[in-house]
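Take this structure, written in structure tokens, and hold onto it; I'll ask about it next.
Note that one protein chain of the assembly has been removed; the remaining protein chains are unaltered in position.
Entry: chain A
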């Protein structure tokens, strides 16, 4: 099988650009990265079909000149799936924008670990604030901002 160099190069360029965007904290760029990665994979699928040929329709093209229809079918399926997922991602990005978190946040637990705060010993007085503020059920950052005073200097710990 011979693969088209142009297709392979295109797919490599798309992969690198997509990965670069995926590493960004802004969710919109992450979405663009995902789209580029999806297209890179589609091009790769097409390239995996080997040499291009005529339309694979019986009766219009002699059999030996047909291109392989299977990768095209797979790429079509993949395109549809990427479209659906992109729509979902857009909805989710819109939702997080409404909630005031357009970009990826710091992981609150990471921040606590990094700042070296002692997590509640068993006998901490729980009036007001406690380790449940790091509980995923609660609003994570609020607890920190409103001052988990017993646990030390959170503010300084932030980058």
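Everything that follows uses one rule, which is that contacts are C-beta pairs under 8 Å (C-beta built on N, C-alpha and C of every residue); 3 or more make two chains touch, one makes a residue touch a chain; residues count from 1.
Going forward, contacts and distances are computed from a predicted model.
Per UniProt, the protein behind the absent chain is "Na+/H+ antiporter subunit D"; the candidates were "Response regulator", "Na+/H+ antiporter subunit D", "Methoxymalonate biosynthesis protein" or "Alpha-1,4-digalacturonate transport system permease protein". If you put the missing chain back, the residues of chain A touching it would be 1, 3, 22, 27, 30, 34, 37-38, 41, 44-45, 47-50, 70-71, 74, 77-78, 81, 84-85, 88-89, 92, 95-96, 99, 101, 104-105, 107, 119-120, 122, 124-126, 130-132, 135-140.
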